[in-house]
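The other protein chains are all here in position, but one chain of the complex has been omitted.
Labels A and B are assigned to the chains in the order they are written; within every chain, residues are numbered from 1.
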Amino acid sequence: MTEIAAVAIIIAIGLTLIRALMGPTLYDRVLAVNSLGTKIVLFIGFLGFVLGRPDWLDIAVLYALINFVSTIAILKFFRYRSFQVPLHRRPVPKAPTVQGRDNV
Amino acid sequence: MSELLDILLLIKPWVGGILCVIGALLALIGSIGVLRFPDFFTRLHAASITDTSAVTLGLLGMAILAPNWLVVFKLAAIWLFIFLTSPTGSHALANAAHTAGLQPVLGRDLKRPDNREEEA
Partner (left out) sequence: MGYFAGLIFVLAALWLGLSGIYKPLLLILAGISILISVVLASRLETVDREGSPYGRTIPILSYWAWLLVEIFKANWPVIKACVSANLNINPAFVRVKTRCESDLAKTIFANSITLTPGTVTVEVEGDKLLIHALFEEAATPASFDEMDHRSYRAADGKRKEELAA
């Protein structure tokens, strides 16, 4: 059964890859790559079960981590054109009730 | 009692496999939606199917098939991590597109707004 699941996931990865290649805007491509990462995590899991080596889930954990960080990093870069801008809100010295706008 | 246990052990691989297949099919439907939907904001909704139900069902199926508890722990870690990060990623994407001035397709007739080319 996991073989069927793995094949279905491969087809899904192919379809998402088409969107990543032809997506009209930058955000479509980033969305497709992010979704691709989630599907690859599932695929690595299924493949591990098909080949009888569930230890591969370690790689899947790493892939999930890198997927999130890379999405945020790409978005931050295309917003500020730099990685040097701090993302977290600096503490406001006088009035702590001010709800500053969160960046990204 | 032992007969019940035997039956449970017998159907365990089938239940796990069917859950895996359903999860994979949901991921497939999600990517069909990503291909078909008219603009970025609607594609975001299609992608969130993959991030929520496909991941949940697929990982649940794998957890039922898992040979030991270590694998179940890893699957739970992946599930928790994806559930914590996927809304953050979606929101960051939507907010970035909105701030950059990407106009969405609105209404039932899916009228296309004139977007300037946002290519970088």
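As a convention for this text, a residue touches a chain if its C-beta (ideal position, glycine included) is under 8 Å from a C-beta of that chain, and two chains touch if they have at least 3 such contacts.
In this text, all values refer to a predicted model and were calculated from it rather than measured experimentally.
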Touch with the omitted chain, as defined above, among B:Ile18, B:Ile64 or B:Ala77: B:Ala77
Residues belonging to chain B that touch the chain removed from view: 26, 29-30, 32-33, 36-39, 41-42, 44-46, 48-49, 51-53, 56, 70, 73-74, 77, 83, 86-88, 90-91, 94-95, 98, 104-108, 110
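Simple rule for what comes next: only the chains that are shown with their structure count from here on.
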Interchain centroid distance [CA atoms averaged], chain A/chain B, Å: 12
In the complex with chain A, residue positions of chain B that touch it: 13-14, 16-18, 20-21, 23-25, 27-28, 30-32, 34-35, 40, 43-44, 47, 50-51, 54-55, 58-59, 61-62, 65-67, 71, 74-75, 77-78, 81-82, 85-86, 88-89, 92-93, 95-97, 99-100, 102, 115, 118-120
Residues of chain A that touch chain B when the two form their complex: 1-2, 4-6, 8-9, 11-13, 15-16, 18-19, 25-28, 30-32, 34-35, 38-39, 41-42, 45-46, 49, 54, 57-58, 60-61, 64-65, 68, 71-72, 75, 78-79, 104
